[in-house]
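Contents: one structure, followed by commentary.
For this view, one protein chain was removed and the others were kept in their places.
Chain nomenclature is as follows: A, B and C, assigned in order of appearance, with residue numbering initiated at 1 for each chain independently.
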Amino acid sequence: MIKVGIIGATGYTGLELIRLLQNHPSAKIIALCSRANVGKAVVEEFPSLIGYVDSNFIAPDDKTLFKCNVIFFATPHGVAMNSVGQFLDRGIKIIDLGADFRIKDSSEWSKWYGMAHTQNALLENAVYGLPEVYSSQIKNATLVANPGCYPTAITLALKPLLEANVIDTKSIIADCKSGVSGAGRGANIATLFCEVNDSLKPYNVNQHRHKPETQQVLTDIAGTGVDFIFTPHLIPMTRGMLASVYVDLTKNINAQELFENHYQDNKFVHILPTGIYPQTKSVKGTSNCHIGIQKSSNKLIIMAVIDNVGKGASGQAIQNMNLMFGLGEGLGLEQIGLLP
Amino acid sequence: MIKVGIIGATGYTGLELIRLLQNHPSAKIIALCSRANVGKAVVEEFPSLIGYVDSNFIAPDDKTLFKCNVIFFATPHGVAMNSVGQFLDRGIKIIDLGADFRIKDSSEWSKWYGMAHTQNALLENAVYGLPEVYSSQIKNATLVANPGCYPTAITLALKPLLEANVIDTKSIIADCKSGVSGAGRGANIATLFCEVNDSLKPYNVNQHRHKPETQQVLTDIAGTGVDFIFTPHLIPMTRGMLASVYVDLTKNINAQELFENHYQDNKFVHILPTGIYPQTKSVKGTSNCHIGIQKSSNKLIIMAVIDNVGKGASGQAIQNMNLMFGLGEGLGLEQIGLLP
Amino acid sequence: MIKVGIIGATGYTGLELIRLLQNHPSAKIIALCSRANVGKAVVEEFPSLIGYVDSNFIAPDDKTLFKCNVIFFATPHGVAMNSVGQFLDRGIKIIDLGADFRIKDSSEWSKWYGMAHTQNALLENAVYGLPEVYSSQIKNATLVANPGCYPTAITLALKPLLEANVIDTKSIIADCKSGVSGAGRGANIATLFCEVNDSLKPYNVNQHRHKPETQQVLTDIAGTGVDFIFTPHLIPMTRGMLASVYVDLTKNINAQELFENHYQDNKFVHILPTGIYPQTKSVKGTSNCHIGIQKSSNKLIIMAVIDNVGKGASGQAIQNMNLMFGLGEGLGLEQIGLLP
Partner (left out) sequence: MIKVGIIGATGYTGLELIRLLQNHPSAKIIALCSRANVGKAVVEEFPSLIGYVDSNFIAPDDKTLFKCNVIFFATPHGVAMNSVGQFLDRGIKIIDLGADFRIKDSSEWSKWYGMAHTQNALLENAVYGLPEVYSSQIKNATLVANPGCYPTAITLALKPLLEANVIDTKSIIADCKSGVSGAGRGANIATLFCEVNDSLKPYNVNQHRHKPETQQVLTDIAGTGVDFIFTPHLIPMTRGMLASVYVDLTKNINAQELFENHYQDNKFVHILPTGIYPQTKSVKGTSNCHIGIQKSSNKLIIMAVIDNVGKGASGQAIQNMNLMFGLGEGLGLEQIGLLP
């Protein structure tokens, strides 16, 4: 049984880790940390856990954490960076759902996150936790940087094309739509129900922090510099993300076939039949990614949906844990999308 | 032209005042105040006003306010209490959308609002601004306490019955459902989109601050002490309120007829035909109240819907302004509900 | 392995049965029937099942059904009544999620459902499948009438009080709020997104078809005739149901303690601490029922939430299956509510 700790357990990704790990056959949560809620019953914060969790939140410096085999950081950027060392030194594996170890170039990181990066050595050892790209490295990793939700969806939409070298890497446009949970569980006027409900808007156009890590992984796959236009939109739904990606083809390929072959052995990525387009609801609460494809002369439209809290965050983090501990990557992640 | 000032213009009721007054034929806004946003363009805060409003927010102590004929306070409780005196002294009428002048008994007020009431003299002069009950007093008032949304809906549902003295005043149950805008525009985890969307919950059961003012007006109408069970529920919708009110009849009356007669000359209260029940959407953006009635032996169910931001707040405030200035009470408030 | 068939597999309760049974350790679906979709791939109707289900819909008269150990009818009323005989004759157990066998008095049934009841003999043998009331009968049943969602929530809210004989059985008011999925997956203007979204309304006040079956079970528990006021409301959410139930106490009891004791050994019913009220989101996708209690002099307010598609339909149907086959009643139903 893998002994698990979660630091930052009162956010949405923390809660999703609890929900998923509670039914995981080979993992057991032994420490739920929340600096602001030490001593508070977990079920008081999250009544959905009544009957499943009967512990209290502990402090992030509680010694119980040293008994863990793996610790998930579900914390804002800047927290994990300065905390993980003590755990790694004790042989405890780390999966950071925050942004601290995602960007290899620390000065680039500093530019986007507005603070200095203090842990260059750790940065070097960190593995970018996108199993569909880096599974072999993840298996041997002790420190995994769990990707952002946008990078996950965009990369899964583009990987077969970049590897096959069949698109103009300067032509990429990613028009992305996200549920509101991506903004986290902090008090904020912009994500109040009344600000968001029954409305729609683009935000941070071409300036979203998920852009540099996406560029990094796309460039790594392509073997050449990749840039793209990135337009995130906020959608009045709780969970779900759609990346509608537009590219110019440089070769006349059968894209449907390329995608189906590419992902045929993949557990979570499913290519929809021609003419069928994905909906976010179909993957709600899961680690699945559904991809639909539409060609129009030399343009290709790739539509990829994930649950931003699932495959886009906590589900992916557990997939990484599974790989890091030699388990089947889908263990405990076999849920079917919650419809209706 | 009535010259209008609004203090607390960045909340939802402030915004609704602007929206409605902008099309009011006899009023003109000359001062929009927000302590936190002095100098900021109003349209920067509310892009919906582009093309309609081109001023900047001013401070609540800006001298422009002294040129107003009426000032609306759309502020948290405790603010109006200590500010209105200077304006009343200059002959400026006041309509307070907050709670400061709603409860006649200042010690009762202090109990519910957790602070001392400092203005007993003003309290005595304040008129409770529910035009369907107090229109004659409102016409002569200089200080109007605009009612809360729950009190408005519950009172309109009960007034014909209390006046006719046909119900057991100890039997009243008000099961109320409110849209999220009633909680205001403050940063707050509990009203984040992801906390509220696709869910439903009761809150502050029998302990909501709107209870004492409701009891006060019901008691005033009945001429005898009235108590009631009050269960507010939070609904995943932006605007709208439904009060489902249950009473025991003490006489065998034709309730449908009683309500139709009672409200026949009323501008905003509409009784639906027997067998038709109201929906909140039908009154969205308006000052209308729709009431449906269902009898079952000696029990009567009265279902009243309003827009909590309209008839439940800003629409009602303007209705009060109209009365205070000798205008038709519906002036500028003739909107039809926004469907779909 | 229990071999399962589902008739009416394209509705919301059918889909939920598939979702839950797919992860059930002791059951296996061998037949998915839809008269209107014979031969169509199940995943074409429900893309959420891609990767989990690879069969096609078959006809309700397909011989495969005779190989089942249990068949779920997720069909409109009137269908199961005339079909179950052939399966019962072959020793196949039946769980009907429709209304055909819920009301013992067939003339009462006919009055509410507008058609004659043709199977009085079956009606006599049918067991009302509310495990918290009838678990011992369910264990021996071959034909189970799965309760409606409203009756489930209302009965769980009232059972401890009726058994303890501490309320006035003529005082009951059930103000209920339901998500839209309760209306089913049929083409219908009244449940279009644009009719329902961002709005709220009562419907079928005191005339909902779930009333007589609720009265029947409440009367059975109380041992005396029970009537109640029943006001269903339609809420803009997909899943979830809240019953806010009001009763007059006839004895001065500690209601909190009564409820906690009553349900202490129950798997799915959880009593919230005093002062905490339930929200539907906490039980989304589960078979859990959360109950909060508030007392006010001699009035008691009981607030019970369930997922109308889960505990209110398909989850409860599987709970019944578990009991009928001698399994633990919670097998395969251990999901945690999907938050956020």
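In this text, a contact is a pair of C-beta atoms (placed from the backbone, for glycine too) under 8 Å apart; a residue touches a chain by one contact, two chains touch by 3 or more.
None of the values given here were measured: they were computed from a predicted structure.
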Checklist entry - Quick one: which of B:G51, B:G91 or B:G326 touches the chain that's been left out? => result B:G51
Item to check | Positions on chain A where the hidden chain makes contact | outcome: 173, 175, 177, 179, 194-195, 197-203, 205-206, 229, 231, 233, 235-240, 242, 244, 246, 277-281, 284, 292, 294, 296, 299, 301, 303, 305, 340
Checklist outcome for this item: chain C positions in touch with the non-displayed chain are 12, 180-181, 185-189, 191-198, 236-238
Checklist outcome for this item: Touching the unshown chain, chain B contributes residues 12, 15, 18-19, 22-23, 44, 46-52, 181, 185, 197-198, 238-239, 270, 272, 276, 278-279, 281-285, 288, 290, 309, 334-340
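Everything that follows uses one rule, which is that only the chains that are shown with their structure count from here on.
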Checklist entry - How far, in degrees, do you have to turn chain B to put its CA atoms on top of chain C, rounded to the nearest 5? => result 180
Item to check | Chain pair, most C-beta pairs within the contact cut-off | outcome: B-C
Next on the checklist: Per-chain Cα mean versus the mean over all protein Cα atoms: which chain has them closest together?
Outcome noted: C
Checklist entry - Which chain has its C-alpha centroid at the greatest distance from the C-alpha centroid of chain C? => result B
Item to check | Inter-centroid spacing, chain C versus chain A (mean Cα positions, whole Å) | outcome: 36
Next on the checklist: Can you compute the centre-to-centre distance for chain B and chain C, using the mean CA position of each chain? Integer Å is fine.
Outcome noted: 39
Checklist entry - Got the chain B residues that touch at least 2 other chains? => result 194-195, 197-198, 236-238
